[in-house]
Structure formats: C-alpha cells, structure tokens
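All protein chains but one are shown at their positions in the complex.
And now, chain A:
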Amino acid sequence: MNSPSPIRAAFRQAIGEAWAGGAGALLPIGFFAGAAMLVPFTIGSEASQLAAIGTGVLWVALALASLVSMERLFQADLEDGTLELWAQDETPLFLIASAKILAHWLISGLPLVVLTPVIGITLQVPAGQLVPAMLAYGLGGLAFFLWGGVAGALAASVPRGGLLIALLALPLFIPTAIFGALSVQTGLEGPNILFLSASTLFALAVAPIGASAALRLAVD
C-alpha cells in the first residue's frame, strides 16, 4: 500500500492547521516586512547606501522570518498524539515530514517571496533587479524552510524551543545565504544561481530524512 494518499492527507491537514491558527500563518509575513522596514530608519534614507545593502537586508529578513512559526510545526503533532500515528504508518515518516514542511512553506514562505519586490523598492533596490531576484529568494526561502523544519523537529520535545530552533538552523542557512546573496548581486548571471539551486536541492534531499530521524527520537 504505497499510495500517496497519506502524504496528500498530511499536506491537507497541515494547510488546514495553518489556517486554523487565525493570523498565525501571517506572522512570518508581518515579521519579514517589519524587520526589513526598520533598516531605512536605522541606516538612514540615503538612496545609494540603501541600494547597496538592500538585497542583503532582504536575505537576512527572509532567513529570520522563515523561523518565526517553525516552533509549532511538529510540536503540535507531538503534543496531540498525531505524530505517534504518523510514526506507525506504512508511509515513510520523511515523506510525511516533507509534506508538512512544504505545506508550511506554501502558506508562510511563498508570500515572503512575492513580497520581496515591494520591500526591495522601499529599500531603493532598482526594480529591474528585483523581479529576477525573486527566483533566488524563492529557492533560498525553500532551503531555509527545509532546514528550519529539521530544527523544528529536533526542538519538538523542548518546551519554548523557539530560540533553540534559531540556534540550530542559522548555521545551516550559511551556504544558501552565501550563494543567494552572490546570485542576486550578479543579477542571476554566472554560476552562483546554480550553486544556490544545488544547495536547495541538497536541502530537499537531506532535510526530510534529518527531520524524520529527529521526530522518531521525539516520539520514542
């Protein structure tokens, strides 16, 4: 019985849960916008200065915003007993974990990418640079959510594990941040975007396995 129906069901349940939390799913979006908008107030509004750091600010804000609601992603499943049921399912747990992380990214991560050009303009980044940059922010954001998912799974059994998630996940963000920033600076020309894609593919392959191993420990 290797049908994809448990995976679809897990995806659907995660979407339902994200919406059921009221504005919870929108928190990362608010955090992203808020964090980026602070920069002109602290750096000063000189256009050339802002433009020079604008794309980097977006990367930092994206990385932090992707961790905002990661704490509850697996913790709720552990507390209410859903994780026990998934752990006993014939479907491998890493596929269930992938479905949950991707559902979370769809609700909380994709809107951040859509928002990057809007916030980029207020940071004086040239509009022509922003639309192609969305591809890089999209790839990078997905990797951030995947690594965040591993950290969320590791911290699932830790009460108030939000800070622990940040400590665990931020080092894993470094390759994505490096290649992501270089890709955007060079206007997606050259090999950097390929390295960024490779780092996201690596996350896609490895993070679900890591998350499921952590979840097995949590449920034991």
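What we mean here is this: a contact is a pair of C-beta atoms (placed from the backbone, for glycine too) under 8 Å apart; a residue touches a chain by one contact, two chains touch by 3 or more; residues count from 1.
The definition used in the following text is that contacts and distances are computed from a predicted model.
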"Urea transport system permease protein", "Small RNA 2'-O-methyltransferase", "Cytochrome c biogenesis ATP-binding export protein CcmA" or "4Fe-4S dicluster domain-containing protein" - which is the UniProt name of the missing chain
"Cytochrome c biogenesis ATP-binding export protein CcmA"
Which of A:G16, A:P126, A:P171 or A:G190 sits in contact with the chain that's absent?
A:G16
Spell out the interface residues on chain A facing the chain that's missing from view.
1, 3, 5-6, 8-10, 12-13, 16-17, 20-21, 76, 79-82, 84-85, 87-90, 219-220
